[in-house]
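Here the complex is missing one protein chain, while the rest keep their positions.
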Amino acid sequence: MANTSAGVPKSLEAVKLSCVRGDRLVFEALEFTLVPGEVLQLVGANGSGKTSLLRLLSGLALPYAGTVRWDGRDVHQQRLFWHRNLCVIGHLSGVSASLTARENLAVAVALGAGGLHANVVEALGVVGLSTCIDTLAARLSAGQRQRIALARLVMSKAPVWLLDEPLTALDLDGKRLVESLLRTHTSRGGLAVLATHQPVDSSNLNVRNFQLRGVGSE
Amino acid sequence: MNFMRAAAAILQRDIRRLLRRRGQWTQPLMFFVMVVVLFPFALGSGEITASIVPAVVWTAMLLATTLSLEEIFRSDFDDGSLDQLALSPHPLPLLLLAKAIAHWLTALLPLILMAGALARALNLAPTPLWTLLVTLLLGTPVFSLVGTLASALTIGLRGGALLLALIVMPLYIPVLIFGAGAVNNAALGLPTSGEMFFLAGLAVLAATLAPFAAAAGLRSRLS
Amino acid sequence: MNDFFAMGGYAAFVWPAYGLTAVVLALNAILPCRRERALLRQLAAEAKRQGSQ
Partner (left out) sequence: MFASWHKYASLMHFHALSQRVSPWCFGLSAVLFAAGLIGGLGLAPTDYQQGESFRIIYVHVPSAWLSMFAYIVMATAGALSLIWKVKLGEVIARACAPLGASFTALALVTGALWGKPMWGTWWAWDARLTSELLLLFLYLGYIALQAAIDDRRAAARAGAVLALVGVVNIPIIHYSVEWWSTLHQPATITKLGAPSIATSMLIPLLLMAFASQVFFFAVLLVRTRCEILEFERHTQWVKALVGRSSMPTVIA
């Protein structure tokens, strides 16, 4: 699914990326290349720039210097096309509290980020929320709201996943759910960048750790 | 055509979300009524109050709008759905136009109806009353569109409400001038077509330019 | 000479206007230059502190 016609797999590259937040240099000349089937796990202390890097990769933020390339082309030159190939789980779950799980996912499908196919009920079943499809998200627990966000991964056909702390507020089988989703995603030739504090169990999962040192952090 | 579906989904979501939170869309309404009702107390029940009703109603409308602007992106920013909005492959200006329409329907339309009722209660003559309603219908879309832009620029900033008011004030003044001016002229029996055309022109200008500016503003705030 | 300062009776308006203009021009000239010097000193101190670690 992610291979180009010429058989050369589409890869995600960060080329000499540097990021400045406020007056602080978060990281400098950061390089990596990710080929399909790989999961890049960002490891680093708080404030070492994991979320900033994910925002740069998603194209929401402009890098201070350097470029993010998908399939060899800068994502900012092809931003709408890039967003079609991208599914992002952000720091916040992106679930509005005064809508039900079904309505939240219906909006996500309509927005079309990450090429979601429309089977909402089935996706909610996979993440174990089939009993509370029509309850307001405000009445659900933080873990259940996070599972609504994970349902977007189930429905997504996008080759690239950017996951910022997907395991927050999740119980043990929630963690296993994320790992199984990553396994099916990478087996289909997808690739993912993951920022997490609890390391993902990497049995039969091609995980590569990427150390983020805070630059100049005393 | 699915970008229309995306816009429709945003419009439906915002309206549904606002209707479920009773307090939210009644706040500007209460504020509007309070401001309009205060003036007669200050002026006494003489003939003067009738002549200043257009100015009071339009000023109260402007202030109530400014109060309601921060809510446009507040909940999206808090729960993270703002990023999902910006990450959509569909054009962001169109989605923000849908948000502006949702704000107009939920926050400003009730105000217009209340303005008509209050103006009638303060015995504004029929012709200026109709002029008031028409100018409000022409002017308030500009409030919503420019308001969405200003709200996008000031997402998540401390002291946002005051900053918002400072940003929108000079942009709202032309609408206030022509809106209140038209009603005052109608009260004097003068023709008001000039002001109406100008208001309509402002509405079209805002409808075409504001969404693109709001999208650029939103992207600059998200990075 | 002093009728020059009387400004035909409008001294109370002309001279404050010119005075205020002089003040605004002076401030606009001095403040940025001073800020630049302060900035250079601050950056130098920062560079020295990072350099000496």
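Labels for the chains are A, B and C, by order of writing; each one numbers its residues from 1.
Convention: a residue touches a chain if its C-beta (ideal position, glycine included) is under 8 Å from a C-beta of that chain, and two chains touch if they have at least 3 such contacts.
From a predicted model like this one, the values you see are computed outputs, not experimental measurements.
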| item | value |
| --- | --- |
| Displayed partners of the chain not shown (whole complex) | A, B, C |
| Touch with the omitted chain, as defined above, among B:86, B:134 or B:149 | B:149 |
| Touch residues of chain B, complete complex, unshown partner | 146, 149, 153-154, 157-160, 163, 166-167, 169-171, 173-174, 177-178, 181, 198, 202, 205, 209-210, 213, 216-217, 219-221, 223 |
| Residues of chain C in contact with the chain not shown | 4, 7-10, 13-14, 16-18, 20-21, 24-25, 27-29, 32-33, 35-36, 39-41, 43-44, 46-48, 51 |
| Residues of chain A in contact with the chain not shown | 20-23, 25, 28, 62, 64 |
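In this text, only the chains that are shown with their structure count from here on.
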| item | value |
| --- | --- |
| Chain nearest the global centroid, as defined over all protein CA atoms shown | B |
| Separation of mean Cα positions, chain C and chain A [Å, integer] | 52 |
| Residues of chain C engaged with two or more neighbouring chains | none |
| Residues of chain B touching at least two other chains | none |
| Chain B-touching residues of chain A, taken from the complex the two chains share | 55, 58, 60-62, 80-81, 83-84, 86, 88, 90-99, 103, 106-108, 110-114, 136 |
| Interface residues, chain B side, partner chain A - complex | 2, 5-6, 8-10, 13, 16-17, 20-21, 75-76, 78-81, 83-91, 95, 219, 222-223 |
